[in-house]
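Here the complex is missing one protein chain, while the rest keep their positions.
Entry: subunit A
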Amino acid sequence: MEFRYEVEGGNFSRAGHASSAVKKILKQLNVDNRIIKRIVVALYEGEVNVVAHAHKGSILVDIDEQRIEIKIEDEGPGIPDIDLAMQAGYSTASAAVREMGFGAGMGLPNIKKNTDELKIASEVGKGTTLEMITYLQ
């Protein structure tokens, strides 16, 4: 099964929309609740990253019996130093975004912690692609 969601950069009122839709699908598929929780945390963080940093992005979700694969592609500033971005507490978020309680430098570490496989590719000035795989068994 494949699903696709669009994410608008800067529009916080829609943040979490895709996560909520994917959560409902996984519940309908009777996926273990503990696994759903991990996927939802990772996807929400990925969604918020696009809203907070990029111009726009899309989320592609591919589910089969064994695993869920989520690809988040954005058009945005890209990440110059991925290792640095993975460090807890490091953030480039704006003051306005931080005031809302986002941009604490916990997003990517939360994603890493809650996925089984994570690949990040980024090109400065173009965008970032996250591929996360979580096994459902």
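In this text, contacts are C-beta pairs under 8 Å (C-beta built on N, C-alpha and C of every residue); 3 or more make two chains touch, one makes a residue touch a chain; residues count from 1.
In this section, contacts and distances are computed from a predicted model.
Asker: UniProt names the one chain left off this complex as which of "Pyruvate dehydrogenase E1 component subunit alpha", "Protein translocase subunit SecD", "Dipeptide transport system permease protein DppC" or "DRTGG domain-containing protein"?
Answerer: In UniProt, the chain that is not shown appears as "DRTGG domain-containing protein".
Asker: Quick one: say which of A:86, A:106 or A:136 touches the chain that got left out.
Answerer: A:106
Asker: Could you list which residues of subunit A touch the chain missing from the display?
Answerer: 12-13, 15-16, 19-20, 23, 37, 40-41, 44-45, 48, 100-102, 104, 106-107, 110, 113-114
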